[in-house]
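Structure, as structure tokens:
Showing chain A:
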Amino acid sequence: MYDFLTGPMFWLSLGICLIGMLVRFVLYFRGLNWQMDRVAYKAYPAQGLKGALKSIIQWLIPFGTHSWRKQPFMTVIFFGFHIGAVLVPLFLLAHNLFLEEKIGFSLVTLNPLVADILTWAVIVSAFFLVLRRIALPEVRILTTSYDYFIILISVAPFITGLLARYEVGNYSFWLTLHILCGEALLIAIPFTKLSHIVLFFASRAQLGMDYAIKRGGMQGKGMAW
Partner candidate 1 sequence: MPEGKFCNKKPVETEEELKALLGDTGGKQYYEEMKSLEIDSDLLWKTIQNTLKSRLKTWLEICAHCGMCADSCFLYLINNRDPKQVPAYKIQSTLGEIVKRQGKVDNDFMHMVMEMAWSKCTCCNRCGMYCPHGIDMGIMFGYLRGLCYQQGFVPWELKIGAGMHRVYRAQMDVTDEDFVETFEWMVEEYEEDYPGLEVPVDKEDADIMYTVNAREVKHYPEDLAEAAILFHLAGENWTVPSKGWEQTSLAMFAGDWAACKMQVESVYAAMERLRPKRMVGTECGHAHRATVVEGPYWAGLESGQAPVPSIHYVEWLAEALREGKLKIDPAKRLKRPVTLQDSCNYVRNHGLKAITREIMSYIVEPGYFIEMAPNKEHNYCCGGGGGFNGIGLFRPQRNQALITKRDQILNAGANLVIAPCHNCWDAIRDLEEEYKIGIEWSFLKPVVISMVEIPEHLKLQE
Partner candidate 2 sequence: MFKKILFATSATEASDHAARVAFNMAQAYDAQLYLFHVLGVPTRGFSQVVLDVKTKEEVVLDDEYIAWVEEEIKVHYTKQLETASKTEIKVAIGFPHREILRAARELKPDLIVMGGSTGENDDSVYKKSLVGTTLQRVAKAAPCPVLVVNRPAASFWGGMSNIVFGTDFSKASDAAFKFAIRVAKTLACELHIFHALDIGSVHTGRILTQDEIETKIRESIRRIRGRYLPGMSGIEDYSFEVWEGIPYIEVVKYARENHADLIVMAHHTHKTSGEDTRLGSNIEQVIVRAGCPVISINR
């Protein structure tokens, strides 16, 4: 089982994830239509790029936009979740040892304490995200079982990962489960809302271009997100 999961299944799930994300990203931009969207994308590429970058970068900064500042609690748990959710899978020592084995090189790695903290942050934030979905009426009305499923499938690798890391119970079991959850997550990414991993950037870029080219970016300092 372990061999299967770390062998063909690894390549398959990673392949599906990367190719899937690429496909979605490319399809998104190919599907943009200047007339239907009413944005002259091609007419002002430099302007568009500037707007796209501003739109993305400002939102990647905690409390970097009016919206983040208006919802401080959400901002904290959002970034608490996402920072760890991005950094840990990519830069965890254990993952990179595995990667080195598989493809010959590894990425930069996180200090183990930092990795622990980030992982706990992911789990605790996920807990509060779920609580938020239940407690706030404006979120509750939108929430479906699919949303819980997504949170579950996203946080499962972190929970199982921690259980393995702290060697709780049967290490082998949790490790295998962790890999399974991780690969399930990878496969799910292009086909579910998890595609927001790339589509966040795409969508934000689009709106950034819209505001930069059409809705005022050329009349002044641009949108103050």
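On the choice of candidates, all candidates are chains of the complex that A comes from, given by their letters.
Observations, loosely collected:
One rule holds for everything that comes next: a residue touches a chain if its C-beta (ideal position, glycine included) is under 8 Å from a C-beta of that chain, and two chains touch if they have at least 3 such contacts; residues count from 1.
The structure presented is a predicted model; accordingly, all values stated were derived computationally and were not measured.
Here chain A is shown alone, and of the candidates 1 or 2 it touches 1 within this complex.
Interface residues of chain A facing candidate 1 in the complex, by the touch rule stated above, are 27-40, 42-44, 55, 59, 66-67, 70-71, 74, 78, 133, 136-144, 147, 193, 195-196, 199-200, 202-204, 206-208, 210, 213-225.
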